[in-house]
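Encoded as structure tokens, the structure appears first; notes follow it.
This view holds just a subset of the chains, kept in their places.
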């Protein structure tokens, strides 16, 4: 296993992320099993991943790690012996965690095991049954309707036995032990936006962070949804307090505008940073309040942890018609959207990295900027000389109470501009540190 | 005196309330006197009322209980000896608290004692003069204009002498000594919406509360406006601190939508509960801020008490043309409106009864709802499965800081739904008490 060269990752990340998604797409993932292992192995070509195996039966808070599920083949043969549904064609055809079955039965007995979407007759739905032992097939409604009466043979060659839950972790230590958590779920089979897109953006973020120094530490988790985050939190409870910011990444490849779902706290720095970056990108009205449904932010934001973890998406789960169907495939993804998602996520992380509270060392009246080469030299200037106004905002607000992001918000300018102004003032000795936030 | 059977009260409360109003309508009430006593006696057929008599001259804060006023007959005879105005026809014809008079006088001398509404020429206005000794008659403007010159004979056979101020009180003790105050004024003569409607709704609320157990204690006051609430507060100053919620009920029978006027505090639980219930009933924009005018909330919300008492109405006093005229009669009332008022008031009381702060006993990550029969069993579900989302909201927010009403508000669902979800979770041992609010 070699780490692919960095130029490729940074050069055209949209294409590279789309290639990664295409390669991961055919693999049959679930909350446990070999599909997750294969996925993490491919991700390891890009970033250094530590792969954890947590044995079946391990108690994790109110839950226990389930048995491991693996599947080799599954099909339905019609009365003429023709395979009308075949797992080999599409892994969504089998209800996740189906118990093994090999049996002949009339259509009416088979029927309750068949799932389709009458309102979307051409696509295969996605169904799982993790905690109730059953089996089933998913198929296009038009296929279901074409089935004639008679005796069908069904085969699901799966195993559900003691094994482990597998997840990947990548810690990139920074100057500070304070951590940013980036979490994405790796339990969905052939579904591209949900959530191969999140995995691809997370992997490319990690590569970019590795390319240079960073103040904060970053912990990337590639975990099965719900049970994976519960497992990680249960096994790493003491570490959770190091997490000062976090993002769940999902549905980042569709052509819709960005959406940010706030953490339960609502006003954490990550919430403010994401709102600022998205407002700037013209998607302001897609910042939504926390609600206790969705992805692993449900666990990170449970009241016993209440971590400042939001969820970054483009289209929200359940709001695009391709969601949880075979239509959520590689063709549904947009290269530019993936690249835009990466860029916005990066900008959010940069706010977290660079935000700080400064103290104006010359707080009584404005300092003479001219003699330090920081001010235009001809009087009678108008408002609108942008950089000078940024300098004045930073000086005026740096009383130890306002961080750079709040100054940017009050001034109505980009964080980057305010941060650059603060840098120049600090260099000139006019600003001193008052602690990071 | 017998308590009427309960079925009648609960069976068709709109009709029953309208019957009660019709029976009380002809009685000549004022802030003191036999009309109030007769009114309380009729109310006693429905609910257990303790009738208090406070002697004339009793000092009550900055005021003293006035002399008692009673009236037997009153009329004006025109120059031909015809009775052009007669108290026997309508008790609004006499200015309340008129001193006795029996005199012949020319029209020009009588004129200053005659009150009419030029812009509503067909109705009799309502006038009183409690604190300045005078006498007067009220009549339709068209009658006034038809009076010819000449000598008129006027008679008011009233008495204004030492007696007492009468009010009714009904305390329904609950598990808790904390009290809900329900107050309505009983001092208006033949005026139906203002305030026989409030008296009827209060009486039927009390009956309904008697029909089952309740956590809170309820104190119903049937009192003359202003001087009555001042008297009660002065004589019961120590008890006022037990009042944790309160409603003044008035103008609850007209066909307009509900209005809630907040307490002086503005954010008391009764304010939030009423806003929630009214928003739900489609009258959201009729929640108005407190102002120091209106009914007895003026006294309950005076700064020395500042009780959390709001005022529940349909049309606000002064905003409907029938207000304080003979047009505010039984025909003006709407049976369905009375019933809707009772239903909404009841729902507000239910929020007060059931609101509580819980503690999630399993605060770290979500509990496994499935193994407790509280969750759907097939994965891949979408947002919209309402009851599960309510369970998740209650679990997520029950950190000891949020009461059920605030959870309902944040979740955007009915209080009843959130309270039901909390009940199920408490039964499953997942929620514990953190105190009531």
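First chain written, first letter: the chains are A and B, and each begins at residue 1.
The working rule: a residue touches a chain if its C-beta (ideal position, glycine included) is under 8 Å from a C-beta of that chain, and two chains touch if they have at least 3 such contacts.
Since we're looking at a predicted model, the values are computed, not measured.
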Hey, this file places 2 copies; any idea how many the whole complex holds? 3
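The rule is simple: only the chains that are shown with their structure count from here on.
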Where on subunit B does subunit A make contact in their complex? 360, 362-368, 370-371, 377-380, 382-384, 389, 392-393, 395-399, 410-411
Could you pull out which subunit A residues touch subunit B in their complex? 60-63, 96, 125-132, 226, 229-230, 233-234, 237, 264, 289, 291-294, 298-299, 301-306, 317-318, 323-324
